[in-house]
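Some notes on the structure that comes next.
With one protein chain withheld, the remaining protein chains of the complex are depicted in position.
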Amino acid sequence: MTILAPSVAARPVESPTATTRQYLRYLFYKARPSWRLVPHGERTAARAQLLAALEPFADRLPVLRAYSTVGTRGDADFLLWMVSERLEDFQELQAAVLDTAMGGHLDTPYSYLAMTKRSQYVDRHEHADGSGEGRRMRVKPTGRRYLFVYPMVKKRAWYRLSHEERQRAMDEHIRIGHEFPRVKINTSYSFGLDDQEFVVAFETDYPADFLDLVEKLRSGEASAYTERETPIFTCVAGSIADVLELLG
Amino acid sequence: MTILAPSVAARPVESPTATTRQYLRYLFYKARPSWRLVPHGERTAARAQLLAALEPFADRLPVLRAYSTVGTRGDADFLLWMVSERLEDFQELQAAVLDTAMGGHLDTPYSYLAMTKRSQYVDRHEHADGSGEGRRMRVKPTGRRYLFVYPMVKKRAWYRLSHEERQRAMDEHIRIGHEFPRVKINTSYSFGLDDQEFVVAFETDYPADFLDLVEKLRSGEASAYTERETPIFTCVAGSIADVLELLG
Amino acid sequence: MTILAPSVAARPVESPTATTRQYLRYLFYKARPSWRLVPHGERTAARAQLLAALEPFADRLPVLRAYSTVGTRGDADFLLWMVSERLEDFQELQAAVLDTAMGGHLDTPYSYLAMTKRSQYVDRHEHADGSGEGRRMRVKPTGRRYLFVYPMVKKRAWYRLSHEERQRAMDEHIRIGHEFPRVKINTSYSFGLDDQEFVVAFETDYPADFLDLVEKLRSGEASAYTERETPIFTCVAGSIADVLELLG
Amino acid sequence: MTILAPSVAARPVESPTATTRQYLRYLFYKARPSWRLVPHGERTAARAQLLAALEPFADRLPVLRAYSTVGTRGDADFLLWMVSERLEDFQELQAAVLDTAMGGHLDTPYSYLAMTKRSQYVDRHEHADGSGEGRRMRVKPTGRRYLFVYPMVKKRAWYRLSHEERQRAMDEHIRIGHEFPRVKINTSYSFGLDDQEFVVAFETDYPADFLDLVEKLRSGEASAYTERETPIFTCVAGSIADVLELLG
Partner (left out) sequence: MTILAPSVAARPVESPTATTRQYLRYLFYKARPSWRLVPHGERTAARAQLLAALEPFADRLPVLRAYSTVGTRGDADFLLWMVSERLEDFQELQAAVLDTAMGGHLDTPYSYLAMTKRSQYVDRHEHADGSGEGRRMRVKPTGRRYLFVYPMVKKRAWYRLSHEERQRAMDEHIRIGHEFPRVKINTSYSFGLDDQEFVVAFETDYPADFLDLVEKLRSGEASAYTERETPIFTCVAGSIADVLELLG
């Protein structure tokens, strides 16, 4: 943030960090009622067209995964979780969806944009082989059946604590997390990019474990500094074809 | 929540708790105006088709009950209260509804997902025959005429109290509840699964009893720690055919 | 609220209080734009049909009054204020409206459900002839020209005051009310039935009196414990035919 | 507010204050997308019809002024500012608009109802000729080019201050206002009539003056007691024909 920076023309950006930090987008779609009015045969063709439009992105993006929220939310039907080093990939993907017949029947009720970033709290928990570090700068989904996603904003008082106080609270937080080894966390950062500060996503095959973990964290110190952490989405993994099929 | 959990492929989950803990969903539907434009005869056929689509679920799910909110809410028409050991049952049920002609005219303005869980507060109130315990892990509606449902979030300060302080507040809460024996409570847990922490549902034949109970609880200690407990839905029991019939 | 109540089958309810306590519903309707597209002649017929559908309820319900909010609100067109000993009457009335041609063009943006209840604060203000008591358990509109309605929620701190403290605050509140004898209050209770705790309705022929009363109450002690008391609806009395006529 | 007031039949009201206090309504309209689908020629005719429908009200009402918010708001297109001694005039005006072809394409996203009232704070600032007093009980727009309107609610703590404390805060507020003589304020009162407590409207030819005034007031004592003062509407004066013309 400089007040007197010289004006520069728009130009291709070659950021040195482009290969290490990634952009994430959690984009939730919901079919409008008009979709139900499309004849069955046309809907089958439209789903196939949308699949074909997404296929190049599945090849190109480091991560493009689909989850259904039919059965768990009333306000969203499916999620596309996409990761890329290029922000413009998300633009191109969304434009490609809009350009299909089915895309014209889809609303986007929720969208969360974020980036990876090295955590300031977990470094000393890292393994000797450095695998932990890489995981944080590059998103590596594990392919478990359930994904729990929510945006998070912390109270401003959190940021006024000393680093030691915050580290202590996060240590407790991480310790409780370790009691639930079947739940895997992905944390991404949205400061300045979107309405939330973080997007947190948990992968597990055991929803009850996750529920118990979240309840247990409530009595932790860090939890007292949460300003907002809703909406919370329970998402069920499937192929893109699967999640579209559930929409009829 | 483990930072270094090995990546696992998606696979069928055989949780040892699958037979004891249950998922609950309170799903509220509202007919869009387009439903009124369907000719009367077609509407009768469409209601029958929807009933037929739900029948297999009524057989299969431990609980599938219908309630009307026509007459009590302006923003919802009816509730399907469903319980299952398989989260995917809710997905399949909602997809089946969407696949009917009437389903295309129904919005889902409210949806609450939850699980059963053993309470940490009521154990010492349990009966010797253990009936209380089973009720909490498995949902057993009593079939009373009125159901009052609401999502609940407690203030974070609640979770910072000691267990003794919380137990004392809950003892008072339970004692007041016992003064209204014609009202039966069902508590379920949504931490991490949905926007609320709890979904609370009360069954009774006597709405005035419930009103008086809720007002009396307001002066209790636990009530001071409520962050949010709306919307509150007054629901009137009926067969699925009954609640659809009220929509014309 | 009993944890071990025996399961009972749904059955007709014969509550001993059914004849003394009443249910109230304030239901606000708004015509959708589609109503304007109906040819003028058909609209006249549709209004007549709706009137005919409501006529049996005007006979049957203790109270069924209409008020227009055209001219005072942008988000509602008219109010039906209905009172009954049977909650199911509201269900049947709303279903009857939905079943008419005009009903298909009406949204219900606001709905407030409540019951009568004996106040714990005004008993000692009662008249010797007991007329006050009856008024509180049974709703008796006076037919004045203007009705001001709003839902109210009090801060939880209010309920933690002693009864003496609350009585003192309410005494002051009532004393200020007595300075405005041309304004008549109806208080009803919604704890557990709907999102608010109270629905308060004031009848008067003199809106300026009501404005002055509400402003004066702001400096009272009870007012400091108000959590929410909006939206506030200024409603103008009319026959049902009148309020429909204003919609064209 | 009397508990035992005798029931009275609805009847014409002859309030002694009817000639001195006035009702105000700030009604914001927005054209729905359907308006764009009306052929150009029909739109011209429809605008003329709406103008003709409003003409009798322009004659009859003490104030009926139009302002455009195209260019300043995304959620409203124009404002009708209307003032009358009869609340029913607003009802009749809105019904007349609804009865036109264009009225069927207009939503009313914002509406603020209020009354004039003598201020308890500015009396001692009044001029000897009494002109100030009349201005407050009867609305007298000055016809400047820009109007800034917003609803206001004060914190309850404000009303618990002594009159002296509030007078001191208002004196400072008024003093700052006097530093910007090209900005003229209109304050009206909505206690009990609508969701806000006040509707405040400022007329000026110099928007930058108003911006600077509002920023300066932020550090005043009274400003600390503001609970809500949004939305804020920047409105540009025009004839009714002008503001409709901007909608195409």
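Think of it as A, B, C and D in the order they're written, each chain with its own count starting at 1.
Rule of thumb we're sticking to: a residue touches a chain if its C-beta (ideal position, glycine included) is under 8 Å from a C-beta of that chain, and two chains touch if they have at least 3 such contacts.
Computed from a predicted structure; not experimentally measured.
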item	value
Of D:Y23, D:Y112, D:W158 or D:F180, the one touching the omitted chain in the full complex	D:F180
Sole contact to the chain not displayed, among D:R73, D:K117 or D:R166	D:R73
Contact residue for the chain not shown (choose from A:T108, A:T142, A:Q167 or A:T226)	A:T108
Candidate in contact with the missing chain, chosen from D:A58, D:M152 or D:L246	D:L246
Contact set of chain D toward the excluded chain (per top definition)	33, 36-37, 68, 70-75, 122, 125, 127, 131-132, 135, 140-146, 148, 174, 176-178, 180-185, 202, 205-208, 210-215, 218-219, 223-224, 226, 230-232, 234, 236-237, 246-248
Hidden partner interface residues of chain A, rising order	1-11, 13, 15, 17, 21, 23, 25, 27-28, 32, 34, 87-95, 98-99, 103-105, 107-111, 113, 115, 117, 156-157, 159-160, 189-195, 197
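Here is the rule we use: only the chains that are shown with their structure count from here on.
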item	value
Intercentroid distance (Cα basis), chain C paired with chain A, Å	45
Distance between the centres, which are taken as Cα means, of chain D and chain C, whole angstrom	28
Touching two or more other chains - residues of chain B	none
Chain-level touch network, classified as line, ring, star, complete or other	line
Pairwise chain contacts under the document criterion	A-B, B-C, C-D
